[in-house]
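I am attaching a structure below and will ask some questions about it afterwards.
All protein chains of the complex are present and in place, except for one that has been dropped.
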């Protein structure tokens, strides 16, 4: 549903077919590798296995081991060598298997990936993409459902994006690979198998723009990745009660599209941001803070955050109690004074 | 000045002497080691050298190598072994030499230090302290002036505190070492040599509380660590112009003292938070978001953030342009509509 | 079945063995933090140390690396443990296929490593396992239900670490090795003669934390035994993409510690070598790195598809090197495996399997509010607020359900 809203037709597009987000990502990698032989893909299990989520399925068979291969099991090593490859002029696309397994690479990410271009006055840029299958809601055991976006968005120098649907997944990954800036490309695991009809190659809105995926007048819900669906569900439910909800898919977490979001919030005068990560210090804090800073006198109520609790992500049997749901979103809206 | 405001006299206190923050931290470590032989201290250069900031000066001579020693140069190793020590029942206090050099330990911090107690339903707690000489304004070359607090505060399970003055430094470090929760203890490097008259041992407000260090009626400035001084300078300058500024020293970054801050903001109806770190995704976002959420209808203006720019920390010759100053704070307050 | 752990402990006679360490270990330093310890700088044997060959014949001479075959009653006990462990493992894999567990990493085929090494530490020693080492925990006396709480998805860790002196099963690779080193060092500072043992996979040796753990252990001379279970795959990635070293035990050289390359499907060798390393560690001789060369017969976890990256022939090849069958052949040839003993062991194994089925087919009663109770020792106002909110939600849901139920009943 969101796909069709953000999709823009391109001339060479094939007939639409149902594609999962994992399939769209796979197609994006395939097309990027075919289009530019500087694009190489590596990480843990991306070769013959095709990645633990099968996003790289079939690519090694097609492109060979010099273009896509399994690296030793060491995330700092993966990011560190990708830096060296990018310095040489390649465009490495590397995979961190889960958010929590990107942490060993934190130093390379923060001290080099984010800082190299600035350090060298732009003489050395790092055109690399770090793919992170992200967030939870897949019944994963500990360490398999973290949300790491706040770590990356707090780091100047990183571009951080998260698609919510197959068309964006394709379009944004192509754009990320073409970008001269390093991009943290976060893929919501729980949406990997969601489908949409797509004609490839598809070009949606630019990767740094938010998109209004549903129009409304009373409230703006800001979601990204897995919570765009949550927002849409809440909007559906609320419309039954006569509340008109606008839903914005942020898409780009860093930079933040102040323009699109601001326009929506100034129209509705109320906003809530939804994410899976814990609330305290989460990305929603930045969203709430900057939306408020820039639109304070248009706001009829505080920007709300509907998020995970301030606890480590729970075990599978309890995650349903942790995850923000459409019900929680609606309950949160109820806490506002609705006197106007 | 702030010291006397937060200090509470204890009966056994010695006569006040001028003490630097580094000296107060040294005394706290010394007293904690003397009081509890489970307290051990290690890290890079903490032994004969006494730490690159001399915070552990003389401790190895006094307590011997079995209580304080130089470890191999590996931060993940330091945190990882400290976890094992804490599991055994010791109370390790380890040093990360600078914020940026804690990043190699990020996985151990996020995936274990923060999660162990919850993982084990409280059966295994990790009473350990990770000291981080933090932030900038000391003319340090690249990687020596990062502000890492947003990474830690975004991580449920971590307690994060930052003293701004010698008395708090002593009192909070003692409390952190006594705590059964792991504590990230951040020490603003630029304040290491600031002095205050202190009678040791000193007990100031509990480590999880914010403290009003200067009373005022028109605006609340929220600072922590190095920016408490900035806030006080701004308050001094503003009082000359007839503006009455209240200054709150947050002290505890996680948890956040909603009560003290809320009371101040409801009184003044205006607030700004000041920090060195970049603004986007910084800790100030959480402060602004939660203060707004909880006090929206008391606010006459948006909560402002006066912070570093959204860029990597600059080289020494340019850092003055980056750091938030009292002037910038005052300029920010000027952006508010002051029609009341 | 609640007696499993006690029963296993009671029959645990292994410690009485006076295993002899190789001569080069005799001259060990005494435990003191300031003593200079001799650095070990010997290349591990390229051929894995082996005390029983695949046909179940005792191996002597150079191939045994100076180690001696454990006594027969020790081998019988190791056999019992392996059989029980395998039965448990097979049972859990079956339950996982039935959807009773969120995931389960099987150690089928790795029993010689898993059981040989864990049997070499004493009750006061600590074990730092990975997700793959459930059967070692079982052998250590932890109840199947407690081990499997995490894989069932109830809570991240289900057993009392202090009671069993077993850390939780680490998922972030190689991280637990540092915990083992830290605890060993703490104990040493306290003159508490415990040993810590940790298991790592071949893939995990590539992580920086493995290196840091080896190095800290060697520099601090901690009483730590590292067992690298080289099952030749890290999920789908074969050993050749993980290291260019001839053996993983070779890494020990770079830390100045002894390294042993052992046939990881020979439980006699695994037990003898790890036991010697434990004794060396306990008497102040510092850490040891042991590689057990074995094979992961099952898929990585239930969600894996090994047909994508290895051939059925390879798996068959390794099935013919089964660690249990090997020891069984030897015990039979020695006349140590009577029919009654066999029956007793089978019964014990079936008991464990039955108990595992029982606990895993009973749904645990979970309290969502507990999510907030263990994050911090010191209660936090914000968490109490969130807890109250969830409590209200649950109450609403319950009363909704109650109304619906009442409605339905009417």
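We call the chains A, B and C, going by the order they appear; numbering starts again at 1 in every chain.
Here is the rule we go by: a contact is a pair of C-beta atoms (placed from the backbone, for glycine too) under 8 Å apart; a residue touches a chain by one contact, two chains touch by 3 or more.
Remember, predicted model here, so these are calculated numbers, not experimental data.
Residue B:77 is the one among B:23, B:77, B:182 or B:282 that touches the chain missing from this view.
Annotation: of A:56, A:102 or A:159, A:159 touches the absent chain (contact as defined above).
Of the listed residues B:31, B:142, B:180 or B:233, the one in contact with the hidden chain in the full complex is B:142.
Of C:58, C:90 or C:245, it is C:245 that touches the chain left out of the display. The set of subunit B residues touching the chain not shown comprises 44-45, 47-50, 52, 69-77, 100-101, 103-104, 139-144, 280, 309-312, 314-318, 321-322, 328, 331. Considering the complete assembly, subunit A touches the hidden chain via residues 40, 65-66, 71-72, 74, 76-77, 79-90, 92, 104, 107-108, 111-112, 115, 117-125, 156-157, 159, 179-181, 208, 255-256, 258-259.
On the side of subunit C, the interface with the absent chain consists of residues 37, 39, 41, 43, 46, 206-212, 215, 218-219, 221, 241-246, 250-257, 286, using the contact rule stated above.
Criterion: only the chains that are shown with their structure count from here on.
Chain centres here are means of the Cα atoms, and by that rule the chain farthest away from subunit C is B. If you average the CA atoms of subunit B and of subunit C, the two centres end up 41 Å from each other.
Subunit A and subunit C, compared by their mean Cα positions, are separated by 37 Å.
Measuring from the averaged C-alpha position of subunit A to that of subunit B gives a distance of 32 Å. In subunit C, the residues that touch at least two other chains are 155-156, 172, 208-209, 375, 380, 382. Contacts with at least two other chains are made by residues 76, 104, 107, 111, 115, 118-119, 156-157, 256 of subunit B.
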